[in-house]
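Every protein chain but one is kept in place in this view of the complex.
Which chain is which? They are A and B, in the order written, and residues in each are numbered from 1.
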Amino acid sequence: MALSWKHPIKDLLHGGDYNPEQWSPDVWREDIRLMKKARINCVSIGIFSWSHLEPEEGRYDFAWMDELIGLLSSNGIASVLATPSGARPPWLSQRYPEVLRVNDQGIRNLYGQRHNHCLTSPVYREKVAAINRRLAERYGANDSVILWHISNEFSGECHCDLCQSAFRDWLRRRYGTLDALNAAWWTSFWSHRYTDWNQIDAPSSRGDRVHGQNLAWQRFVTDQTVNFFNAEVAALREFDTKTPVTTNFMGAFPGLDYVEFARHLDIVSWDSYPRWHSDPHSDAAIGAETSFTHDLTRCLKRDQPFLLMESTPSQVNWQQVNKLKRPGMHQLSSLQAIAHGSDSVQYFQWRKSRGSCEKFHGAVVDHCGHENTRTFRDVTQLGETLAQLSQLPGSLVPARAAVIYDWNNRWAIDAYYGLRQDKKNYFEEVLQYYRGLWDLSISTDCVDESASLDRYQLVVAPMLYLLKPGMAEKLEAFVQRGGTLITSALTGLVDQDDLVFAGGAPGPLRKLLGLWVEETDALYDHDTVVVRPLKGLPSLQGEFAAREICERVHLETAVPLAVYGSQFYAGEPCLSENRFGQGSAYHVACRVEAKFTHALLRDIAARIGLQSNWSLPLPEGVNVQKRASAQGEFYFAMNFNPREVTLPAPAFPLRDELSGQPVTGPLSLPSYGVTVLRRD
Amino acid sequence: MALSWKHPIKDLLHGGDYNPEQWSPDVWREDIRLMKKARINCVSIGIFSWSHLEPEEGRYDFAWMDELIGLLSSNGIASVLATPSGARPPWLSQRYPEVLRVNDQGIRNLYGQRHNHCLTSPVYREKVAAINRRLAERYGANDSVILWHISNEFSGECHCDLCQSAFRDWLRRRYGTLDALNAAWWTSFWSHRYTDWNQIDAPSSRGDRVHGQNLAWQRFVTDQTVNFFNAEVAALREFDTKTPVTTNFMGAFPGLDYVEFARHLDIVSWDSYPRWHSDPHSDAAIGAETSFTHDLTRCLKRDQPFLLMESTPSQVNWQQVNKLKRPGMHQLSSLQAIAHGSDSVQYFQWRKSRGSCEKFHGAVVDHCGHENTRTFRDVTQLGETLAQLSQLPGSLVPARAAVIYDWNNRWAIDAYYGLRQDKKNYFEEVLQYYRGLWDLSISTDCVDESASLDRYQLVVAPMLYLLKPGMAEKLEAFVQRGGTLITSALTGLVDQDDLVFAGGAPGPLRKLLGLWVEETDALYDHDTVVVRPLKGLPSLQGEFAAREICERVHLETAVPLAVYGSQFYAGEPCLSENRFGQGSAYHVACRVEAKFTHALLRDIAARIGLQSNWSLPLPEGVNVQKRASAQGEFYFAMNFNPREVTLPAPAFPLRDELSGQPVTGPLSLPSYGVTVLRRD
Partner (left out) sequence: MALSWKHPIKDLLHGGDYNPEQWSPDVWREDIRLMKKARINCVSIGIFSWSHLEPEEGRYDFAWMDELIGLLSSNGIASVLATPSGARPPWLSQRYPEVLRVNDQGIRNLYGQRHNHCLTSPVYREKVAAINRRLAERYGANDSVILWHISNEFSGECHCDLCQSAFRDWLRRRYGTLDALNAAWWTSFWSHRYTDWNQIDAPSSRGDRVHGQNLAWQRFVTDQTVNFFNAEVAALREFDTKTPVTTNFMGAFPGLDYVEFARHLDIVSWDSYPRWHSDPHSDAAIGAETSFTHDLTRCLKRDQPFLLMESTPSQVNWQQVNKLKRPGMHQLSSLQAIAHGSDSVQYFQWRKSRGSCEKFHGAVVDHCGHENTRTFRDVTQLGETLAQLSQLPGSLVPARAAVIYDWNNRWAIDAYYGLRQDKKNYFEEVLQYYRGLWDLSISTDCVDESASLDRYQLVVAPMLYLLKPGMAEKLEAFVQRGGTLITSALTGLVDQDDLVFAGGAPGPLRKLLGLWVEETDALYDHDTVVVRPLKGLPSLQGEFAAREICERVHLETAVPLAVYGSQFYAGEPCLSENRFGQGSAYHVACRVEAKFTHALLRDIAARIGLQSNWSLPLPEGVNVQKRASAQGEFYFAMNFNPREVTLPAPAFPLRDELSGQPVTGPLSLPSYGVTVLRRD
């Protein structure tokens, strides 16, 4: 499903956050000139404008915004209009202190920062709804306002009495009775049996951080944030029912279950800030992680494009080391987003502010104020490229493989005590498996446990510690009908309330994996365990090293493919396959080095005929992604190396989408080079 | 003095914490079957049962516990019954918030965790006494309830107004007048002279942490904890005067003076959780530290056995790395406790919980729920071994050497500012000297300054920074009548109020050590100082390295045995001997590497004829302990190496207590092997 705009934009969006309230109208006019030069067709405004739109309670000033939107529109530039709830004016906190968050020590914030409102406060919701209504009334029908940008990077939590009370209401709705809650939270442990809902608080370092309670709180925070978001949207919808809504996500940000949240959005968008060039030798690891996060965001709505809402045109300012993008990287990282299904490249920020916390964050227009900079030229070049890719909007990423990344699972893993307490490494483990597919240039969906698996040949579910109801049955059905499943250590331990399955791991997956786990060894950093493949998988040759976590499993119906070669469990299986119905379930019982998992994925892909986007083998650090629609099939060949590489000639006829030239032999990509190709 | 039980148990106790309130009676019956299989004869119950025993204020439910205790008893299993104060029900905190602790920032806790009650709250004491009375009334006369387990792992402190007030009362009792307190705390410093008792607060990061005040507070915390404990026992004694009481200690836990506390117990018990296998090459360091802690606990009541109240049958869950015990280690570490004088091996926990904070803590029965696990087999094997050692209960450890470890001394050391602020290392220093004796398999008592020294040939008093009144005189008398004393750097600096002795170090030990300390160098990690032995001690050959702390001493009556070989104090003495009466006092003036102190101990042991438990030399990582009673002399030969070792043939006739075979030559011990031998 293609995104469609009220404004006559057909191209990919190119633009970014614009803060006109920081500048005089003279500067606005210069900005328009520069935007047109850089092929900007869309800017985001209003994100931090509340103080200027409502300078005192109930007194509104929209004149300047009318002028601005008119100016933009008359120059062919669409607006993404934000609701201003992400940062309130000082007068609001002063008059209504309840809008200020309280931390888990019971200390209320002072006015300051942003993204810091109480999730529950009725007064805050009322004030937000009031200004949202005005905005919708005034601009909802304006065709050049193409998208509502609700608030900004929702995040955080509040422990005030209002939120505690809302949490208790949420618990009542979820569990119905205290008996049910006591059972789910296993409160017989440490004599915690609750006899009154008011005995329950949010998790706190000065109180409890029980597993079930913790998981419930995280879900509540998501639900309360969504509830706040929905209240914002409801106010807009009183006056505007057609402009789509989004809010800008932050990739794998652990604080909110984006899968749950995304159900309430019309369009998914996110802010991407990779640490490019943090490794002096190659950006492949950062490239793969960025690809993963694009795929994760894309799959929040698998059947439509997403938007890259923010990215930096040069450097950021909030990391410990804020390195400049090297030549080529701006084009590469921007087209990488497009390659993974984004229909936009947008920046934070258009013009660098002169003061306050982000004055050194990269911008299209630097403090020098003119266009004679490397960054401005990079942006302009990209703008020209995007304009040439007019066939792309609306095309999708067709993936036959999926990696499961689940927020609830992450929360449960982050909360448990035990094993390698200091190296839970769920994200890293998922990334290691994803990277194996990325190295093979196999298009991959990243979905959570709620997703339908019907479309996949291969599902990789690393460290699937928490199984939601029905998950085991869904995986069984997937394998039964011919799918291939890969699981890894620490799978199938707890249910949706963080209760260990009676009978132990892998819980309800025991039949599907054909094994049970007796005990799990946690190893020191100086410990290694030899992993020795048995015959059968051509790429798995020699010895490999496992670390940190090793399960001791007993195979029931599964057969071993590799065994431990050291420790007291030498000879016991650590990789197994269980044929189940038409498919197979593989279990990797330990944390093993990447070259093992990569080889395993290569062999399995070959076994099941899972297609790469390019003929194998590709040089290291090169990745090819694919988008497709009725307009055609587009291939993005990307080189994350700071040196030239040559790709083998493609197995099917391709043509360079920018130059129109056919690719007739091996394809050369310069340092950080990227090419867009179309299948002939 | 042997421990004796009401229940007809004659064997060593074997059992552990059991939490029946987490499970249904069906599970209880399966547990009984499994306990009998594993030769369990005793379980600890009720520790976290308050919510189930008193589900609402004043309404009690003992029916389930009646059933449980009856079930256990009828199957030959005794009960250790806990008072439930270690974790209160939510309703109690809700109704009486004063029972919640306040931290040193003045912030009161929320309900949660455990071990978190105010030490002073009258309401909490009243509620605890009420349920304790009920328990004693109901179960005190039950023969199968053999021991009261008061609360659980007492620890922590509270800064609420009630505690502040109790602290001031305590100060008034201790010091009598403000003048005395002002003198003891040296309040003329920084103009702190108090003129009203109410001006004094507990030490806090937002107030004062003066040395004398800090020491007083630590003593108060011990006294107030003991006071709470005594109030618990008093309630029991209203109905039950014969069942002995214990509480589970935590080794060298710094928060409470266990020597003081132990005077109020009938039986000493502790929870032992060593970090086995944290060194990939040998467990000798962990083994020696564990031995030290057993000896420290044993000497809280030197003339009777202690109990190992908790240990893990497999792994724990609260360390950063929670490694599985390797094969053999369960038997070894359990018998190590017996070797040092324990009459029990008990576990936390019998059955793994399904939820909450400790769901991944090792247990005899794992989540799988059956007995077909390595851990269950290990426990069963140990149960069988313990049953064979029926001659052991009541036997003692005869030690002629002692190492002094003193809680007050530790508190004073932890509080001072200066020298190697970052490496006070009192515990490590004591352990280094203890290890020297452990390597020689010399039985060693670990006592504090209050202990009588009459029974010893050798007393090692490392870093005896704080000297209590009479300590110098006691050490003088000990050496005078022929004893040998070893002291080390930073000895004899302050009195019982943390005031430096007028005249400087070693204070009242100057005559005994025959020297005075001019100044103390603190060295960076990159600094080393050569230590060069003079002739006289056969094992002290070559050069050694001192680090961190070097005293510059002036010998008066002492003679030098080693000198510094570098720094501006090269040539000055760093090891000296002072003959005093019939004995000698050695002073090691610096922190010197272990091979120096070990060689010194070897030579001194030889000089004074201090007996090892085995003929020398033993392989590294092997330790032999001895218990003796009218039933015989028992030797425990323990191998802490992950490989087989051979001990030289013993110097006296021994017989294997388990097989009954005599030992006729060199003795072979497998990896982590342990043997119990009896002197013929």
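By definition in this document, a contact is a pair of C-beta atoms (placed from the backbone, for glycine too) under 8 Å apart; a residue touches a chain by one contact, two chains touch by 3 or more.
Note that the structure is a prediction, hence the values are computed from the model and not measured.
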Chain not shown: contacting residue from A:374, A:554 or A:595: A:374
Residue among B:77, B:489, B:505 or B:546 that touches the chain left out of view: B:505
Candidate in contact with the missing chain, chosen from A:39, A:149, A:192 or A:361: A:361
Where the unshown chain meets chain B, residue by residue: 105-106, 184-196, 198-201, 204, 206-212, 416-422, 497-505, 516, 518-524, 526-527, 552, 568
Hidden partner interface residues of chain A, rising order: 19, 21-22, 48-52, 55-56, 84, 87-91, 93-94, 103, 107-114, 277-278, 280, 314-315, 317-324, 326-327, 352-361, 366-369, 373-375
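Everything that follows uses one rule, which is that only the chains that are shown with their structure count from here on.
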Whole-Å gap between the CA centroids of chain A and chain B: 50
